[in-house]
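First the structure, in the form of structure tokens, and then the observations on it.
For this view, one protein chain was removed and the others were kept in their places.
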Amino acid sequence: MLGTRELEINLGPQHPSTHGVLRVKLKLDGETIVESDPVIGYLHRGCEKLGENRNYIQTEVYTDRMDYIAAINENLVYIEAVEKLLGVEAAPRAQYMRVILAELQRIASHLVWLATHALDIGAMSVFLYCFREREAILDLIEGYCGARLTTNAIRAGGMRLDFPDGWTGAAKDFCDEFPARLKEYDTLLKTNRIWMGRTKDIGVISGEKALSYGITGPCLRASGVNYDVRKAMPYEVYSEMEFDVPLGSVGDTYDRYLVRLEEMRQSRLIVLQALAKMPEGPVMNKVPKRIKPPAGEVYVVNEGPRGELGVYLVSNGTDTAERCRFKSPCFVNLQALPELAKGHMVADIVALIGTLDIVLGCIDR
Amino acid sequence: MKEQLIQYLAVPMLQIAAIIGVMLLCVMYLVLWERKLIAFMQVRMGPMRVGYHGLLQPIADVVKLLLKEDVVPKAADRWVHLISPIILMIPALACFAVIPFTGTSFEVGAFTIPLVNYDVPALTVTSWVADLNIGLLYFLAISSLGVYGLVLAGWSSNSKYSMLGSLRSAAQMISYEVPLGLSIVAILMLSGTASLVGIVEAQQEAGHWWLFWAPLGVPLLWPQFIGLFLYFVAAVAETNRAPFDLPEAETELVAGFHTEYSGMKFAFMFLAEYLNMILAALIVSVLFLGGWLPVTFGIPGLSELFGNFLPFLGGAGAAITGFFWLALKVFLVLTVYLWLRATFPRYRYDQLMSLGWKWLIPMGLAHVMVTALFMLLRG
Amino acid sequence: MSVVQRPELSLWKRLFLVELLQGMAVTFRHWWRKPTTEQYPKERPKILPRFRGIPKLQDHPDVEGILCIACNQCSIICPDDCITVLGEPRTVGKGKQAKVFILDYERCCLCGLCEEVCPTTPVPAIFMSHEYELARYKRVDLMNDMKELYEPQPTKEYLK
């Protein structure tokens, strides 16, 4: 006689909360999610193939456009791979500069995450407050390299340019002002009962399961696994920096929120330390103008804002890579969405897409 | 017969026309105030282009909505799709019939209509269209009809998002009508009448707003604060405003029940939503905040001073003063509405339901009991 | 490493909606802060010295004639192949100079590599200008030849 049927819904690709162009096929029982199936590929631009057809200098331009929220981290990991192929090291001052810029970019990226995540859950004002602070960071980045998002700032052997006059002072000013702003976000969200209700115990994933999915970055640490590339295999001058790796205890959306907020505080500390320790000197080591690394292959990882960014390069001795592959943390993290979403309400799916902090440019490449 | 016709047909018609006109204007500027206020709270500026600081923006918006193409989905039920914005709009407007905007009535002297040489006798025009002895119930009954508009809009669009939005809204409005009604019951008991005019007059007699009703003479024991809180929360939920704006939660359901609406039909839905907001604020002001009574009401000396600050206009001055105080109260209540929207995240559907059924309804029942108890003890 | 604290609401805070009111206080304070909005066409953004706008050509008073030596390096490094250069013998001195220089803004990604590789002294012949308004009515307007590349873009004045 009477039976129930599942309702199928297409969340995206045209939808206000899909962070780019993601499509999620949802099967609902009432408002409860029975099954969710992310469909990707709407933003595919063939960055990896382009990396095999453009030379090493040109390919960096494409890395800007993969994870457009955190371009400097993408630049950095790619250039590190090229440097490893070439067998050169960055100039000491440049290494500090890279850390400063990468950490600022991490703060900016986390701010975008917080902004969109809060907006997904309905807190409008946090969105604009976060973008105000991000604007300050983007101004710093623009002041350094001339572009806000598509930075193209790092070169094999060091940095393209030194910091302009007054830049370090401005960066310090930002770091001084930032904790007060973070406190405001805490007042609006951290202890807010609606926010807690919407995030606590939503999308719980255990450390073991997170590892088996291959999740990295804040999402993994929120599940209590202490793995941060900056600590595990330090690159650049991270071994000289003192910072804390925040871990979560439950592994739910609220933990992921707390972990990322704490990471912003730690990133700020790293920036301050690096600014204080930065030596004087040239920013570029001697590197041939035409980059022609010897034949060989490398795989380099570093810690992006979303997790472990990886680059795999195979050189055949010419100025163009034989193989160029990028490991995107977002892609791996998104895999866990069906697992996280199962049994939650349809409103939670947007919170979960938000909490995974995906950038579709990075997933589809 | 003719006099009756004027008294019972012509005057109410004019009143209705005036209320609709003024309220539509209010809605236009409420939208602008919403955009401006939320912008200020988000360190933005809001509309700045049309007119001085965007003051003509509402007019531009109306023109835009009027000229927009009316899109009806192919699989939609055309008739229901057409009438649901109207169904949404009519109850919202009909509720204004019982609202007393000011206490003193206007005296209109006898005059002659020139062309037809018709003598209109002297009239006393009140600020309300009808003073029903069941005014509050009328408000509850009529406002509960708005849900049809939402439900049918969602169903007739033949879209899954619209459908989910309308189902949510129906459940939400039905469940929050109960705490809304319960919070009103205490006021009903205090006033001893369900007429909105009677309720304000009862406050005038009591010498204070019902919000500050202090039973047993204890100065800072104001049980109606709970009533106000209950009413306000329930009204925010009834009007589908943040943080309870689930039927149109844009991050989940795109735009909820009005996803498939455009142009004039969308404008109607939009108007109805804001009319309901104004209505809820009016009811709060009348029930708890003393309606047209001045803000200083109950403070000796000041009360008389601000009761009529246009004494040279006589009765009309008092009427305008009352109108001003009511408008001020409504404006403040609406500002709180918008403030909430600028601050809070959105509840989830099940949380909203449990808040309504597990907290607000028991609280409402307890509130009625407590008020009744205090009234009994007082004798 | 350290485990983040998960705050719990105390009963007192729960009952009196303390944290909700605190949140409202934050938005209320922001009400009175100066807006960060930039009224764009009316107010112009502050351009920082290193800003990378659209690439343009320039000459230098120390060098006679056209600064560009048609070495094609910018055209080679360009990841989007948006530069076309044809050379001719220099009118003054020896070497080459640009005869045709076409820049397709439609494809340009503003990466700045062309400026970086330009070998001319004392300034690079192709440089990242501070112009950023690229909207045109026709796509063909985005193809710029040498004459247009030398001209600074006229800036419209917005009164309103």
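Should a chain be cited, it is by its letter among A, B and C, assigned in written order, with residues numbered from 1 in that chain.
Note that contacts are C-beta pairs under 8 Å (C-beta built on N, C-alpha and C of every residue); 3 or more make two chains touch, one makes a residue touch a chain.
Convention: contacts and distances are computed from a predicted model.
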Name of the absent chain as recorded in UniProt (options "Autoinducer 2 import system permease protein LsrD", "ABC transporter ATP-binding protein", "NADH-quinone oxidoreductase subunit J" or "Fumarate reductase iron-sulfur subunit"): "NADH-quinone oxidoreductase subunit J"
Partner chains on view for the chain not depicted: B
Option touching the unshown chain, where B:Val50, B:Leu65 or B:Leu137 are the choices: B:Leu137
Residue touching the undisplayed chain, where the options are B:Ile86, B:Ile174 or B:Met189: B:Ile174
Positions on chain B where the hidden chain makes contact: 77, 80, 132-134, 137-138, 140-142, 144-145, 147-148, 151-152, 155, 163, 166-167, 170-171, 174, 177, 194
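Keep this in mind: only the chains that are shown with their structure count from here on.
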Shared chain contacts [chain B and chain C, defined touch]: A
Chain B and chain C: spacing of chain centres that average the CA atoms, whole Å: 50
Separation of chain A from chain C, taking each centre as the mean of its C-alpha atoms, in whole Å: 24
Chain A: positions in contact with at least two other chains: 125, 129, 132, 188, 192
Touching two or more other chains - residues of chain B: 41-44, 342-344
Touching residues (chain side chain A, partner chain C) in the complex: 54, 57-59, 61-62, 64, 125, 129, 132, 135, 139, 142-147, 150, 152, 160-161, 164, 184, 187-188, 190-193, 196, 224, 226, 244-250, 254-255, 258-259, 262
Chain C - residues contacting chain A, complex: 1-7, 9, 13-14, 19-20, 22-23, 25-27, 30, 36, 48-52, 77-79, 109-113, 116, 128
Touching residues (chain side chain B, partner chain A) in the complex: 38, 41-44, 160-161, 164, 242-243, 245-246, 249-252, 254, 341-351
